[in-house]
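The complex appears here without one of its protein chains, the remainder shown in place.
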Amino acid sequence: MKAPVLEIKNFHVDYGLGSEAVQAVRDVTLTLHRGEVLGLAGESGSGKSTLAYGVTRLLPPPGVISGGSVIYHPPNGDAYDVMALTDAELRKFRWAETSIVFQGAMNSLNPVHKISTQMIDVIKAHEPQLSPSARVARAQEMLKLVGISADRMDAYPHQLSGGMRQRVMIGMALVLEPQVVIMDEPTTALDVVMQRQILAQLVELRERLGFSILFITHDLSLLVEFSDRIAIMYGGRIVEQARSVDLYKDSLHPYSEGLLKSFPALRGERRELAGIPGSPPDLRGMPSGCSFHPRCPQAFDRCSTEIPVLGIPAARNYSNRSVACWLPGRVPISVER
Amino acid sequence: MKFLLQRLAFYVFTAWAALTINFFIPRLIPGDPVTSLINKFQGQMSTEAINSLYVLFGLDKNASLWSQYVDYWGQVFHGDLGLSFTFFPTPVADILKQSLPWTIALVGITTFASFMIGTSLGVVAGWRRGSIMDGLLPVTTFLSSIPYFWLGLLAITLLAGPDSFFPSSGGYEPGLVPGWTGSFIGSAIQHSLLPALTILISSVSGWILTMRNMMVTVASEDYITVAHAKGLSERRVMVSYAARNALLPNVSGFALSLGFIVGGTLLVEIVFSYPGIGYNLFQAVGAKDYPLMQGVFLVITLSVLVANLLADVAYLLLDPRTRKEG
Amino acid sequence: MSAPTSTITAVTPEGPEVPSNPGVPAKRRRLRFIANPKAATGLVVLAFFCLIAIIGPWIAPYDPSARSSDLIQPPSGKHWFGTTHLGQDIFSQVLVGTRGVMFVGLLAGLVATALSILIGVSAGFLGGAADDGLSALSNVFLVIPALPLIIIVASTIPSAGDLMVALVIGFTSWAWGARVLRAQTLSLRRRDYVEAARATGESTWRLITFEIMPNLTAIIASGFVGTVIFAVMSEITLAFIGISTISDWNWGTILFWAQSQQALAQGAWWWFVPAGLAIAVLGTALSLINFGIDEFVSPRLRSSGHTKVKTKDGHSVRMRVGFTPVLSSSREPVTPVVRRRAEEEVA
Amino acid sequence: ACSNGDGKTENSGSSSGATVLNIGMPNGPQTENHNPFLGSSAGASLGYRWMIFEPLVMINGIKPTEPGKPWLATEWKWDANYTKLSLTIRDGVKFSDGQPMTADDVAYSFELRKKYDGLNQDAIPYGTITASGNKVDLTFTRSQFTNQNKILTVFVVPKHQWSTLKDPTQDTLKNPIGTGPYTVKSFTPQTTTLTLRDSYWQDLPKVKELRYTSYNDNNAQTTALANGSSEWSFVFVPNVKAVYQDKDPKNHKLWFPANLGIHGLWINTTKKPFDNPALRRAMNLVINRDDIFNQGEAGYFYPKVESITGIPTPAGDSFIAPEYKDKKHAVDVDGAKKELTDAGFKLEGDVLKDPTGKPVTITLTDPAGWSDYITDLEIIKDNLSTIGIKATVDKANQDAWFKNIDEGNFDAAMHWTNGGATPFDIYQNIMDGKILKPVGKGGVSGNYGRFNSPEATKALDQYANAADDATRTTALNTLQKIMVEQMPIIPTSASNVGGLYSTKNWVGWPDEQNQYGPAQPTQQNALQIILNLKPAGSQ
Partner (left out) sequence: MTVTETEVVLEAEGLTKHFPVRRRVRDLLSREHKVVHAVDDIKLTLRRGRVTALVGESGSGKSTVARLMAQLYGRTAGDIRLHGETVTVRGGRKFRAYARRVQMIFQDPFASLNPTHTVRYHLTRSLRIHGREGDLEQNLRNLLEQVQLTPPERYLDKFPHELSGGQRQRVSIARALGADPEALLADEPVSMLDVSIRLGVLNLLRDLKERLNLAILYITHDIASARYFADETLVMYAGRLVEGGESETVTQNPAHPYTQLLIDSAPDPDRLGELSTPEDQAGGEPPSLIAPPTGCRFHPRCVHAMAKCSTELPPRFDLPVPGHWAACWLYEANPDRTEGAAR
């Protein structure tokens, strides 16, 4: 296994304080390895974005990080906990080490500044020693990399199409050549053609620059195709984690299974679409035990009382996958570290 | 460029409508300038003198409202606003020329200052929610709920006086001749401090509040989070990302408030005996001085329109989205 | 005069928020408005003034116009707020004057609100030439400064009572509200649910009254409160500068007398202060209600109760955008951990 | 108002060093307009026109019956029952531009008034105007007995300047040239400064510079008076003792003598039951003029009218008919009640019922902003309740009020009368049948109460056109009798020509002891006062 760059350990995020707090992310442990694409899937409200923002400490109030640590391993030097950084250190850490691409590029770009200004802003903040012309050159180069010609540098966001804006955001995310890029549904607003173009470009760039991607989406079929590993979230927890192929071929958690069965396939046999009955849980009134149990076709007594632990399933001999389920054969034998 | 034509039509129409209203409203008032003068000279004007005034003002001749209206437009286009009755036979234009600078200087500058201060405080209040600034809001609300004239009078009583630094009335020391002399400007500034202060107190909270609310709204926009994520300095995010965007909706509010200047200035000028245009209007209304009233309204209307135009332009400059091509 | 105009346009660019908190019944959500401390304070004070407006004339110890031999007396047990140059009891004047103020304020607010709804909503909904005409009309009214206009109009009406003053103020101050409502209606008009209702076959007037209007309630309410503030201020100003013809007592009349008798120069502060404070308190109450409405409409504006967070090690961190507080960076996992078995350790 | 700036410095320090006099009026910002004919000019509004333009004869405004003091005319003579006037013009008077003043200028000054109705404020029916040598002869188309003072106090303007003006009625006269001792030094909307000429046909006054400041309102003016930055003014100051006099009891003085004009409660004599003179007399008997004077008029502004004839004293002492010489207004509730019962009214408990059994109610009305009148009305309302009349005070809109008064649509209102050199103006204004118009018809210039008395009309006519003093006296006595017996208006106060002044820097002001002229800075006599002023401490 490759070396980790970002280790999320026992991560907890609450919205609000005290008794009213909504526990949006609970006890998430996840590792992003160097150079890999880690997909994070799950339906709306399962806490994917919350986790992404939490890792970078960008959650808006009333979000608080109520526990856990995020260990970052720089390419050279000692690992440190992002949660322990001071504001100033955090500012330095951001974008230079970990950048983030949000869902809606229109909203991510400040409508009143030129894209060049917004790009150069980052360089200015992190590499003040660079001369202005060098900054411009760097920004230009990056934009070229994502397929935007230099003459669009001085455009305002609204003058670009959705796909171009999204590419600008990706270019901006890479401008400081960070180790980790977090992408929160970066392509959901685009049509499939554009989506494929951008993802293809991203794959190419990753090969060139060697960063790792945490890719968030609820489109599982996209993830299967695009990412190396996939983690499935449900109700604020990771319920399953495996290599894409493994997950696609043989998902262990009933929820992952349901998800995979919800997508109509375009090619091949017309599969039967089962879907998942019921509706997503309310974070305020989480079901006891496994939060999926009310919707789970295979639920049994234990599911409603005990929260399953994420771990390597006991029954079959899997090495690098884990699941949180009480079903026979999936009960973990070991906690994923 | 997008709405230039539309705007132009709007300005022309509004100017026409407002000026027409300006023409008709004074004429709806019963009574005439002479009866008002009688009031002014309560008991000291003989019946004969009154008749001579009708002749003097040319009110003994009856012109139809329509022909007056046509004349009025003729005058407006020639920049000739007629002769004031109150200050007969001084041309209205002269009176306005004399009072306008005062209003612009005092109320214009304070409105601007109030906007700037209020907006800055609002930026801070909205950015650091829950800090002391936020707690000050109810206090400023209370201050702004005080009727302006009451605050002004109270300020005069408490702060102004013969032994005080603050003069209680006037635009400058009575003995001075207006001009670009140090003593005159000093005196003018000294006389404007108290009125300016009271205007500030009662108007600043509105700006604080709108700006704060805009900041709060903008602060939850994605691009702010992105700006934080980019590791920009706090200041840069606050000023160049949040405040810059939050300011936009306030620009047109500011332009509109320029329109309310004269409405508000009326009370300021009454209370502080300030020689501005609002006081002219007050006098004109009291004296049924139609030409003066029309003149003041003309100035107000035009300045509001100009302010709006400026706001449009400012908006155009500040918000690239309105510059959209194609 | 500077009645704070409502900031609702700025606050809700997109109209009523999708409720942030699904699951809470709508009725309870409405009550939550009252639970807002600002709104509650404002409402209580407003209720108090309304009460005085109703019972003021009965509980007033004296006839407010009755002269007595106590000329310009400072406050005393006999005259709580002192007396005027004619020996009139100022406390009674304030009590009796409340009715006029509240009446004019509320009525003018009603008139202006009704007009702004009529004009703003129709302009926004009908669009086209009707919209152009109506918005031009409101623009003209916006450009004409309201107070001078009110002064002029008020002085044209022969012997106007409270009713007339209220109508004049109402008829001259609807433009702002109309503009806000128009903008809002424009954005609502193209909402899917309006289109959907149209596709179901609803008639135009039903679309306006049942689909659009309910969604404007908060804006209308806040516009109403804003106009009431403006109307109260205008009314008092009119009385104060001696333009309005109100024969009955109101706070402005008291101030007018105080001013024309140069109460402050005479040292008769008691003649001047109570009415002014009453106005300020009423104005504040109304503004507070408006804050409440704004916050109700746009929950983001609510300052959350906890703006400071205590971390585990006792530091207190402020919640703010961009830097999420970390309560404890070494919290023990709350879920049970399966203890490793010894044999696995070896393996 | 400030303590610095050169406005005050010259007058500070030792009072004997004073060279400047600060005069104030509460008339708001002015425009540069020195045309003496126009009441709207700064010169008229602030009163400085009298420092530049001088009258032919100086007549003491509070003693109009005394012969005037020769000024630009040394002699004047009325002939042919006041239809002809011969004037002898003073020699050696020079205009401020150095040109001598001649009879031509005087004649031209009359010509101007004759030619322009707008300038002929007193509507004098000029006939011929001829100048020869130092004589000017005028004829009039009617007897000018009642107008004689108005004609004699006409001010003189230089022909060589005025004949060049395009339209004298519409000229702001930026550079006024007159015979007076002062010329305009500078003008600002707030302050007009006048400076002393080098030469003058009389002794030069001691005041080197006059500063006329226009304050925006009474409050500002009062403040200025109280703190001494204004030394002379005419303004209504409520509670004048506390607000003004007590601020400097030694120097802050005021003197408000009456002139021949009055204020009173005009009653619509066509409205029942107020068409009954007995009711009006009874009302008169209960009105407390002391309260009105002290509370409504701050104890000084409009003096009480004492004589029951309504003629202000002491200005009109000499006109009062012998039978009314010592009859003064006094509150007499019992007398009033008797008067009413005699006339068939009944007082039932608190309510007065007229002979037909209807309760008597009355609406007293005045514009909302006129605080002194409104105060007066409040007092009258109270007073009337003592004889069971239920009065309400209606604070009307000013314009509507004017219209209603003009058209006779009112019950009763505080209003003024004309004033003049004799009580004729008062009575003519109140009772002249010639200007009587029915209720509902406007355009009246007096007799708002629609008082219809042929007897009074006849007496007025006689007075104006009488050939001799005896006829005039008889006519005036008749008018007084009508006034006392019919009470078409209930007089409350006299008009005033007073002023508030400070003796801190300047002394020599007119007062009770030295009544050489009214103390109002906007009256013609102001020039006399200025000429009479001496620096304090110089005596």
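Should a chain be cited, it is by its letter among A, B, C and D, assigned in written order, with residues numbered from 1 in that chain.
The rule is short, and it goes like this: a contact is a pair of C-beta atoms (placed from the backbone, for glycine too) under 8 Å apart; a residue touches a chain by one contact, two chains touch by 3 or more.
For clarity, every value in this text was computed on a predicted model and none was experimentally measured.
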Chain not shown: contacting residue from A:113, A:126, A:165 or A:218: A:218
Contact residue for the chain not shown (choose from A:117, A:197 or A:304): A:197
Those residues of chain C which, in the complete complex, touch the missing chain: 16, 18-19, 22-23, 25-26, 191-202, 204, 210-211, 214-215, 217
Those residues of chain A which, in the complete complex, touch the missing chain: 43-44, 161, 163, 191-197, 199-200, 203-204, 218-222, 224-226, 244-245, 248, 258-259, 262-268, 270, 273-277, 279-280
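We take it that only the chains that are shown with their structure count from here on.
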Most centrally placed chain - per-chain CA mean versus overall CA mean: B
Which of A-C and B-D has more C-beta contact pairs: B-D
Interchain centroid distance [CA atoms averaged], chain A/chain C, Å: 45
Gap in Å, rounded to a whole number, between the CA centres of chain D and chain C: 51
Chain A: positions in contact with at least two other chains: 53, 58, 60-61, 87, 90
Touching two or more other chains - residues of chain D: 219, 223, 398-400, 403
Interfacial residue positions of chain B with respect to chain C in the complex: 10, 13-14, 17-18, 21-22, 25-26, 28-30, 128-131, 134, 138, 141-142, 144-150, 153-154, 156-157, 202-203, 205-206, 209-210, 213-214, 216-217, 219-220, 224-225, 227-229, 234, 237, 249-250, 253, 256, 259-260, 262-264, 266-267, 270, 281-282, 285, 293, 296-297, 300-301, 304-305, 308
Touching residues (chain side chain B, partner chain D) in the complex: 29-31, 35-39, 41-53, 55-56, 83-90, 94-95, 98-99, 160-163, 167-178, 183, 187, 190-191, 269-270, 273-275, 279-280, 283, 288
Touching residues (chain side chain C, partner chain A) in the complex: 23, 304, 306-307, 309, 319-338, 340-341, 344
